[in-house]
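Following this message is one structure expressed as C-alpha cells.
Only one protein chain is missing; all other protein chains are in place.
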Amino acid sequence: MAAEPNNWGRFGPDDQRGTLNLLTPAVVLDALRSATTGEVLSLAMPIRGATSSPAPQSVPHLPGRPLPQHFMSVDGGDYAAGARPIGAGLRVADDALVVTGHGTTTHMDALCHMWSGDELYNGHPAARVRSYGATRCGIERVGGVVARGVLYDLPGRLGLDHLPVGYRVEADLLAEIATPAPGDVAVVRTGWPVVWQRSREEYWSGQPGLSADAGRWLAAHDVAAVASDNAAIGGLNARGLADEPIEDDLHLILLHRHGIHLIEMLWLEELAAAGRTTFVFVAAPLRIEGGTGSPLTPLAIL
Amino acid sequence: MAAEPNNWGRFGPDDQRGTLNLLTPAVVLDALRSATTGEVLSLAMPIRGATSSPAPQSVPHLPGRPLPQHFMSVDGGDYAAGARPIGAGLRVADDALVVTGHGTTTHMDALCHMWSGDELYNGHPAARVRSYGATRCGIERVGGVVARGVLYDLPGRLGLDHLPVGYRVEADLLAEIATPAPGDVAVVRTGWPVVWQRSREEYWSGQPGLSADAGRWLAAHDVAAVASDNAAIGGLNARGLADEPIEDDLHLILLHRHGIHLIEMLWLEELAAAGRTTFVFVAAPLRIEGGTGSPLTPLAIL
Amino acid sequence: MAAEPNNWGRFGPDDQRGTLNLLTPAVVLDALRSATTGEVLSLAMPIRGATSSPAPQSVPHLPGRPLPQHFMSVDGGDYAAGARPIGAGLRVADDALVVTGHGTTTHMDALCHMWSGDELYNGHPAARVRSYGATRCGIERVGGVVARGVLYDLPGRLGLDHLPVGYRVEADLLAEIATPAPGDVAVVRTGWPVVWQRSREEYWSGQPGLSADAGRWLAAHDVAAVASDNAAIGGLNARGLADEPIEDDLHLILLHRHGIHLIEMLWLEELAAAGRTTFVFVAAPLRIEGGTGSPLTPLAIL
Partner (left out) sequence: MAAEPNNWGRFGPDDQRGTLNLLTPAVVLDALRSATTGEVLSLAMPIRGATSSPAPQSVPHLPGRPLPQHFMSVDGGDYAAGARPIGAGLRVADDALVVTGHGTTTHMDALCHMWSGDELYNGHPAARVRSYGATRCGIERVGGVVARGVLYDLPGRLGLDHLPVGYRVEADLLAEIATPAPGDVAVVRTGWPVVWQRSREEYWSGQPGLSADAGRWLAAHDVAAVASDNAAIGGLNARGLADEPIEDDLHLILLHRHGIHLIEMLWLEELAAAGRTTFVFVAAPLRIEGGTGSPLTPLAIL
C-alpha cells in the first residue's frame, strides 16, 4: 500500500469543492448564532429496507429506482432459535445496507452527479468519472456543511398544504420570504412529500420545484447549497424528467455551473411547523470516495 | 399503505433512546458555545469501495469483515464510449453502495447492537431484533447528536504516537485530562489507526482501548456518547475479541446497561493536532429503520 | 480453518434431499434416452439488472420484490475514458450481481423455503434456518437435477394462448396428457408469462396454477421436481397469495410434505412450440450453502 497523505480529517479551499468554500470559519461561527432554542430536528426520511416486506415501498421515492435493502447478518431471532452467544454471553446484531441514494432517500448530490458536454463543474474532465468512482468532484470532497439555513416555506407562504404539481417557484416569491447571505443553505419546502401518503400515483404525476430564474437568483446570492423536499430541486413532469431546456436545467445551473451542492428528498414538515426562517443547518455525507452522492441525515438546530 | 404518523422529523425523550435524552435543547445551546474558531473537521475515514481494485483494503478495518462495495450504474466512461445524453444533453453519474458498518467504516452503534441475556438496553426484548430489523432500539432512534465534545488525546498526554497494543486506559488518566459534563461526548484518541499505514498485521495484532473502570467512570458522568478511533471502545486481543469478563465488557457497560451510544473507527489525527480539548461534536447516523448502526461522518466544529 | 470433508463434488442419498433421491444413476441413464434431436433450449428468463434504467422492471416478476441489480466494476467505457490496460495491454470487464431469486427470476426452491409448524421437510428443525443460512435443507443439497422432463402444455391442450387467471389445473387434465414415471420432472406450462408483455397489471391480477388435487397426484407419482412458468406452482390471487386452505397449499404439499423441489418462473414458450412431451431436463442451482433457493438456467435437451 502506498503511503497515505494522512489528512483524512481536514478540508480546505479546493477547486473541486465549489461554493462550500464559502463556508469559511467566520461564516460557520456566524451561522451557529442562528440557534436560539437548541431544539434539534432531523430532516431525513426513514430508510426502510426490510426486503421481505412492502416497507421499502412505503417511503417516497421515484418510480423505477432500486430501493434500499437492509439485511441482518445476525439478530435476536438467531439467539431465540438457539444460536450460541460469543464467549461468556455476549449477543450481537449486525447488518448490511444496499443503497442507491438518488431518487430513493434523503441524499446529497456530489458535483460529479450531473453535467453537460465533456466537463464537470470547474472544467474537470468528465472522463475521470469511471466505474471505480469519480476521481474529480466526488462526494468525499464535501466534508461537512455547517451553515445558516434559511427556510423557504412556500406552501406556508401561499396558504397551501403543498405546492400544486406543476408549480414552478419564481425568484420573486423567494425574495419576499428572505434574501440569503453568502454561505447560507437555502431550504426549499414544496410540501410534495405529504402527497405520498394520500396517493403515490399523485406523487409520481410530477413534482413542483424551483424555476430556472429562482435557481439563478439563489446562485447569484452565493448560497452554499440548496436543499429541498422534492426529488430534483427543479420540477418534474409526469415522466419524471425536467421540462426545461438544458440551459435552464436546475441541476446544471446550480451543480454544474456554480458548484452549489444539492440536498434532495428532505422531510421538512416539523421544521415548517416550528415557524423558524433561520436556524443552523448541518449535513455531513458519507465519505464515499468517488461517490456521486450520499444518503445522509441533515439536522436543523433551532 | 397504512397512515404514517407523519413525525419523521421530531425526536423527543423516548425510553428507547437512552442518554441521548441528555441532549436537551439547553444542553445543545450550551454545547454550541464550545465553537471558538469555526473550523470544521471531518472525523470520518474514507469509504473506498472500488471493487476491482485493492482500494477497499487500504482503509483500516477488522479482518474478515465484508468491505464496502461502491458501484457506478452510469458514469463518464459510458459517455466516452458513446452513451447518449438524456434529452438535449444532460449527462449523469449514478451509483450504489453496499456497506456493513461495524468493523469497516467510521460508524455509530445502535442500542440494539449488543446485549447479554434476553433483553436489550432498558429491558426491551431482544427477540424484537429480527431479520427485517430491530423494532426496538434501532439506529433511527438517534436522530442527531449535537453536543460538546471532549477530546481525550491519550497518546498526546503520554508523549506517544499511539497507545501500545495492550494498553487499557484507566479512569484516572481520563480524569487528569478533563471531567465531562452530563451530555458531553467523550472522544477517545488511541492513535491506533496510524499503525495501519505502517503494518496492517500490527493493526490486527490487537487494539488499545478503555478499561472497564474508565467506561464506568464515563457512564457515571452521564456522557451522551463515547467516540473513539479504535474499533470497539474497549481493547481487543489478537483474535479481535475483548479480553474482559462479560461484566466488564465495554459494550455491555456503555451500550447495554447505560444506553450510551458508541461511535467507532474515527479519524482523530487532525483534531488532536488542533490542540483543542473541547469543541462542538455533531453526528447524524443514516435513518435506517431497525438498523444495528450506521456509517456516518462526525464533525468537530472548533 | 477446520479441515474440510473434501467431498464437495459428490451427492448421494441423504435424508435432507427428499425425492431427488429418486434420481438414481439408473434413472438418470434412462432419462438421457429422451433426447432425440439434440437441440438444447434454455428455460430461463433473462436477468436484467441495469440499475439506472427501466430494464430490471421489463422482466416478469412479482410486485414488491427487490429486483436484480447488476453492476460493472470495470468495463469498456473506462478504457474509452482513458483507463490503462493491465500490463502490456490486457483489458477486462468485471461485474457483480445482487439477486433475490423468489418472485424475480427463474429459480429453484430449496426444501427450507417453506414449512408450517416447527419442522421443515422430513422433521428437520426450522430453528436451524437462521440469519447465516439454513444448516438443514439448503439449496446446496440439490447438486444437480438430470431427469426426464414431461411437458404439461395446458394452454396447448385447451387451445388457448395461456390459462385464464383464475384457472386451477386438476389432476384429470394432467393425466390426459401424460402419467409421469418416478423421478420425472413435471414441467407445467400455464402460458402466464406471455401476459406480461400485454399488461403487467394483468400479470399481477393473479396467476393460474395447479390445484391441490393435481399437486397430490404428481406427488403420488413420485416426480423428482415440479417446474412451472408461473410464480408459485399453485395459483395466486390478486394480492399475490395462495387462496387454498393451508392443508391444500401447493408449496406445503410438494416441498414440505414430500420433499419435491420446485422450479418457478420458467420460460416455456419455445419448448411448447417444439411440440415435445418428453425430453431431458437438466437444472443445477448455485451451490449457495444454506440458501433458500437459487436463480438458475434449466435446460431442455430435445
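We call the chains A, B and C, going by the order they appear; numbering starts again at 1 in every chain.
Keep in mind that, in the parts below, a contact is a pair of C-beta atoms (placed from the backbone, for glycine too) under 8 Å apart; a residue touches a chain by one contact, two chains touch by 3 or more.
Model, not experiment: these values are computed from the prediction.
Peer 1: Can you say which of A:29, A:81, A:158 or A:219 touches the chain missing from this structure?
Peer 2: Of the listed residues, the one touching the omitted chain is A:81.
Peer 1: Go through chain A and note every residue touching the omitted chain.
Peer 2: So the residues of chain A touching the unseen chain are 50-52, 69, 71-83, 92, 94, 96, 98, 131.
Peer 1: Spell out the interface residues on chain C facing the chain that's missing from view.
Peer 2: Here the touching residues of chain C are 1, 3-4, 6-11, 23-30, 32, 35-55, 58, 66, 68, 70-73, 75-77, 79-80, 85-102, 105-106, 112-118, 125-134, 140, 143-144, 146, 194, 197, 200, 241-242, 245-246, 249, 251-252, 267-271, 280, 282-293, 295-299, 301-302.
Peer 1: Spell out the interface residues on chain B facing the chain that's missing from view.
Peer 2: 51, 54, 56-57, 64, 66-67, 69, 72-75, 77-78, 81-83, 98, 100, 127-132
Throughout what follows, only the chains that are shown with their structure count from here on.
Peer 1: When chain A touches chain B, do the two copies use mostly the same residue numbers, with over half shared, or different ones?
Peer 2: Comparing the two copies, chain A and chain B contact each other through largely the same residue numbers, since over half are shared.
Peer 1: I'd like to verify one number: the distance from the centre of chain B to the centre of chain C, where each centre is the average of its C-alpha atoms, in whole angstrom.
Peer 2: 43
Peer 1: How many Å are there between the centre of chain A and the centre of chain C, using C-alpha atoms for each centre?
Peer 2: So the centroids are 41 Å from each other.
Peer 1: Between chain A and chain B, what is the separation of their C-alpha centroids in Å?
Peer 2: So the centre of chain A lies 22 Å away from the centre of chain B.
Peer 1: Quick check: what residues of chain A touch more than one other chain, meaning two or more?
Peer 2: Each of 51, 54, 66, 72-73, 75, 77, 98, 100, 127-132 in chain A touches at least two other chains.
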